[in-house]
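A single protein chain has been omitted from the complex, and every remaining protein chain is retained in its original position.
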Amino acid sequence: MELRLEEIATLVGGELHGDGSLLCRGANPAGQSTTEEITLILSPADAAIWNTQAKPALAFVTGSYQAEINVPQIVCNEPHLAFEKIVAHFRPPLGPKIPGVGCSPFSKVAATAEIHPTATIAEDVVIGERTKIMPGVVIMAACTIGDDCVIYPHVTLYERTEIANRVVIHASSVLGAHGFGYRQEAGRHVAKAQLGSVKIENDVEIGASVTIDRGSYGATTIGEGTKIDNQVMIAHNCQIGKHNLLCSQVGIAGSCTTGDYVTLAGQVGLKDHITLGDHTIIGAKAGVMDDCAGNQFYLGAPAIPYRDQMQIFALQRKLPEMRKELKELRKQLQKLAPSSDQPETTTKPISQNSSRGEAA
Amino acid sequence: MELRLEEIATLVGGELHGDGSLLCRGANPAGQSTTEEITLILSPADAAIWNTQAKPALAFVTGSYQAEINVPQIVCNEPHLAFEKIVAHFRPPLGPKIPGVGCSPFSKVAATAEIHPTATIAEDVVIGERTKIMPGVVIMAACTIGDDCVIYPHVTLYERTEIANRVVIHASSVLGAHGFGYRQEAGRHVAKAQLGSVKIENDVEIGASVTIDRGSYGATTIGEGTKIDNQVMIAHNCQIGKHNLLCSQVGIAGSCTTGDYVTLAGQVGLKDHITLGDHTIIGAKAGVMDDCAGNQFYLGAPAIPYRDQMQIFALQRKLPEMRKELKELRKQLQKLAPSSDQPETTTKPISQNSSRGEAA
Partner (left out) sequence: MELRLEEIATLVGGELHGDGSLLCRGANPAGQSTTEEITLILSPADAAIWNTQAKPALAFVTGSYQAEINVPQIVCNEPHLAFEKIVAHFRPPLGPKIPGVGCSPFSKVAATAEIHPTATIAEDVVIGERTKIMPGVVIMAACTIGDDCVIYPHVTLYERTEIANRVVIHASSVLGAHGFGYRQEAGRHVAKAQLGSVKIENDVEIGASVTIDRGSYGATTIGEGTKIDNQVMIAHNCQIGKHNLLCSQVGIAGSCTTGDYVTLAGQVGLKDHITLGDHTIIGAKAGVMDDCAGNQFYLGAPAIPYRDQMQIFALQRKLPEMRKELKELRKQLQKLAPSSDQPETTTKPISQNSSRGEAA
């Protein structure tokens, strides 16, 4: 499977800068690559991730030459499509493929694991000691599950999902389905790369009917000890920290990152590419549109610091009073200076919407 | 199954206007009926749909005589119950019924289709070429699935669901469950008609844990090329246009219609009976309470045009400042005209709520 960088450059029709004889053994997105792998540098954000790491990768694919990064690079017109081709070389898609019935002879199940006969375990799956697989669970090819896990009925794990130890997944949750990423071509939506996977660290608990999508090229990750309530949605490429609490019906859009000990209350939504610092708390129903520093409590949609939002909630309820007061002040002013006969403030920009509610 | 109009009038105890000898071969709601079928005209909206079509139906059921529509009509006291009876004659309910194990001998599966042995395929199902049916999928009676589809584990298709070609449905999604429509009788909620189905056009992709409910009399429809993310809910009778993007956790209430190339961001909600024009974009978490013209971006709950909403969001954060300024202006005014000693604006209508937040 390994390729020389010059072979990769040829594969994707890119322009190689640097030593083409180096051997590359894999491909992963920025922040997940090893020193034997090639990665993708597209944005200043990717470059920033690069600079925080000692030796982040053997080489990288990019759209325009990056003078300041001192490893081989392959410059391509369409770096996303090029990287997709490289990742697919190293990690060819395993699905969609109908598995056999029951437990594949090409899987490796620990002696003390218990698997219900109606579960489906595809080839190249590894299941650890004392793990329990309940009725109707479907585990697709090349998944690994650690020790002492419980996978409740009707859970589906798509290809290459990695589950560590002491993980509990409740009924009907789906890990590793395709991310919701499309580009338009000739008026049609075409799916972007769906070559990544889902990785769940130790001691994570996942509620019922949760969905966690696979990464585009690498892993969507849930950090150790994090607890996820029912009906939570975590989109592709998210990196959820350790010991988070994600309450019911939370929705996290693509490529978000949370620190450790983050709490998201019920029905919270995060825009894509948001970063939340350690110990951030987001109040129920909030909509997070910007990165949040840690150790703070945010509320509202768009979310702002809790105290500010509570003050705004209170003042919103004083709007009728404020409007009344404005009118009175104007009346008094006109008594004092009757000559100031400028016309009423125009209400046109507002009136177009005012049919949308019962105006006061 | 076919009936003369006079037979239908007798069946429902309605008053027939027009040629009772005409043969009727089916029944469908306004907008979905053929020229050999009877339909239902209740509201001016239904009549408007009628008028946009060349010859919309053979006849119709109604609650009061419609002089301006020139085909036979059957006037009934309870037109909904009457139409339900007629639809049930032409399309008798097929469930709830326990299917056999595995693939029914009365289904028709293409030679190149692949079906996992743990899937359930009930009678009168048709499955096209190269379609893959994963473990645990349940396909109830009289469903049709086209070519090159992939149906992931634990998907349930209720009776008469129609899936066209190249459709992907991810794990645990449910198509065709009963709509949430009830009428109250003697203090109890009684389910309305659940005689319709779900129809998915070509190249649609449906995420994991999506629910799309059957129509009341006709089909809930998803247009060609539309992509639906995880945990989206589409209620009964909705008509979703072509090439829409419906992001995660969107909820669309009953009888909504979207144009083509509509985008609904995460956690958006649509009230029932909403119509969105082509190329409408609704921002994350918005709540749509009114129809939206096309080619516009809306935001907020209730949703209004994006720019207006962003201005309001900004001004909400200025409320503390505005309130302070109001107080100062009043103070200055009182210095100028100390005689104006009217009492403070009463705050009673506000104070009843002010315990609900930390007032400033």
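For the reader, a short list of remarks on this structure follows.
As written, the chain order gives the labels A and B, with residue 1 at the start of each chain.
Keep in mind that, in the parts below, a contact is a pair of C-beta atoms (placed from the backbone, for glycine too) under 8 Å apart; a residue touches a chain by one contact, two chains touch by 3 or more.
These numbers were taken from a predicted model, which means no experiment stands behind them.
Within the complete assembly, A:207 is the residue of A:181, A:207 or A:223 that touches the hidden chain. Within the whole complex, the absent chain has one touching residue among B:249, B:263 or B:280, and that is B:249. As for the chain not pictured, it touches chain A at residues 114-118, 132-136, 150, 152-154, 168, 170-172, 203, 205, 207-209, 225, 227, 229-231, 243, 245, 247-249, 266-267, 284-285, 289-290, 301-302, 304-305, 308, 313, 316-317, 319-320, 322-323, 326, 329-330, 333, 336-337, 340, 342, 345, 347, 349-350, 353-354, 356-360. In the full complex, chain B makes contact with the omitted chain through residues 96-99, 101, 118, 120, 136, 138, 154, 156, 158, 172, 174, 177-178, 180, 182, 187-189, 191, 209, 211, 213, 231, 233, 235, 249, 251, 253, 267, 269, 271, 287, 301-302, 304, 307-308, 310-318, 320-322, 324-326, 328-329, 332-333, 335-336, 353, 355-357.
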